[in-house]
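Here the complex is missing a single protein chain, while all its other protein chains stay put.
Labels run A and B following the written order; every chain starts at residue 1.
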Amino acid sequence: MFHRIYKNVQEKQPLVHCITNYVTVNDCANMLLACGGLPIMADDIREVEDITALCNGLCLNIGTLNDRAFQSMRSAGKKANQLARPVVLDPVGAGASAFRTSAAFELLSQIDFAVIRGNSSEIKTLAQGIGTTQGVDANESDAVTVENLEDTVAWVKALSAQTGAVIVMTGAMDIVAEPGKAFVIYNGHPMMSKITGSGCMLSAVIAAFTAANSDEILLAAVSAVCAMGLCGEIAYKKTMARNGGTSAYRGELIDGMSLMTADTLQGGAKFEHR
Amino acid sequence: MFHRIYKNVQEKQPLVHCITNYVTVNDCANMLLACGGLPIMADDIREVEDITALCNGLCLNIGTLNDRAFQSMRSAGKKANQLARPVVLDPVGAGASAFRTSAAFELLSQIDFAVIRGNSSEIKTLAQGIGTTQGVDANESDAVTVENLEDTVAWVKALSAQTGAVIVMTGAMDIVAEPGKAFVIYNGHPMMSKITGSGCMLSAVIAAFTAANSDEILLAAVSAVCAMGLCGEIAYKKTMARNGGTSAYRGELIDGMSLMTADTLQGGAKFEHR
Partner (left out) sequence: MFHRIYKNVQEKQPLVHCITNYVTVNDCANMLLACGGLPIMADDIREVEDITALCNGLCLNIGTLNDRAFQSMRSAGKKANQLARPVVLDPVGAGASAFRTSAAFELLSQIDFAVIRGNSSEIKTLAQGIGTTQGVDANESDAVTVENLEDTVAWVKALSAQTGAVIVMTGAMDIVAEPGKAFVIYNGHPMMSKITGSGCMLSAVIAAFTAANSDEILLAAVSAVCAMGLCGEIAYKKTMARNGGTSAYRGELIDGMSLMTADTLQGGAKFEHR
């Protein structure tokens, strides 16, 4: 499956419209290019519909959200829905402030998302209506463990049924779920949390993968998560080999995506069905 | 010529005011420092005139444009014109949305630009009033080829005559033109399009080069384009030598500019008159 999904991204070079935060926007653009997509960032209400209409997919990321961008997200999301282009939501920090939580819920109520990707605190906030999010990183009490995996998969599937979106919950173990089917993914490396933007970049990559594979959203999301996790593993080895730190790691992560091949992805993906 | 132009940049260390997009702003600031300039970014209407007055040049870039920044661009541009400081326009995505296209034309109508730099789709949009821009990258159908070079140089010269600005149209071949004279530049590498910001960074470098050489805008622009293209070539070799990917390439591109010398530039520039 990885070969087909990945090849579609490379051949179609999906154009992805991102309305995203200004912290990691450059990383998202470079990671989109690295994975075979083409980025365009635009957030003014007067152009977001035009830009969405040009694009194959849309990624909405609520980090550093403000009212202006929020209105633009609603317009762009509705336009993408009309045109049947996949839309990805990254509810950065949902649960950390009332503003972000309510913004996430309002977007959920007005837009049909193909995929929602967040860490365990953010996804739990969406599932429970109230969160334990402490900032933009997941709270340890929300972590997925071997002990709670069964239960976690169950409520993530339920959230997928409720929202109509494939849910991607990332952490030490990643869960990608639709109502009747879930994947647990074991790729990745803890060093990914020592740089900013790992999650944002993954959401952008998911947007590219689903934009190029809009009839197989679940598998496209699984492929993107495996690819990103695998880059995290490869980047760790390369960084250690040159005694690098976190900035070296950030570079190796993007390099890893740009040097990825379908064979590397197929050979390195570590996942199971649940 | 390259020695004189380049030496002026190093000695004058031109301060360049950028009103630019938030995707590549960090790259623009670092590239400006790398080429010998000093960056200052400011976009609030209450300070842009003060900031422009401090600076030797101004760079207006309409990527991620919004109304607030647009008003500031008009004020800053008019101030720079009053003070006879060179102003560079980068019409990112002109043709991709009605908003950006009309913003570009409104800026053109109100501000005298020293240089306009864009890819072939963006420049064609300015020349024809309507574009085939697909996102922020050039549409292939707009590419300059050996076959259409003669015709292309002719209409780019005409656009220069019409706007009063030196036109820099970048792609596999770059064209730098004033009404009676054009240069075709063969420096550069395709990998420059695999990272975000190559074009934005070049526009910023052109602003620095013209700010330090305000009586030779055409040659300053040619030198900046050759320098950037040469960095693209050097970066490619260095990146391949270490099996790097696109992030490594981005770093090598900026490194290349910071390690540039007048001799390297003079020796490596590949151009012809048209």
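Here are a few things to note about the model shown:
Heads up, the rule we're going with is that a residue touches a chain if its C-beta (ideal position, glycine included) is under 8 Å from a C-beta of that chain, and two chains touch if they have at least 3 such contacts.
Keep in mind the model is a prediction, meaning the values are calculated, not measured.
Residue-wise, the contact with the chain that is not shown comes from B:251, picked out of B:171, B:229 or B:251. Only one of B:26, B:75, B:162 or B:264 touches the absent chain when the whole complex is considered: B:26. Chain B meets the missing chain through residues 15, 22, 25-26, 29-30, 33-34, 38-44, 46-47, 50-51, 54-55, 68, 250-259.
Although one chain is not displayed, its contacts with chain A can still be listed: residues 21-24, 26-27, 63-67, 93, 96-100, 134-137, 194-197, 243-248, 250-251.
By definition in this document, only the chains that are shown with their structure count from here on.
Relative orientation of chain A and chain B, expressed as the C-alpha superposition rotation angle, is 120° to the nearest 5.
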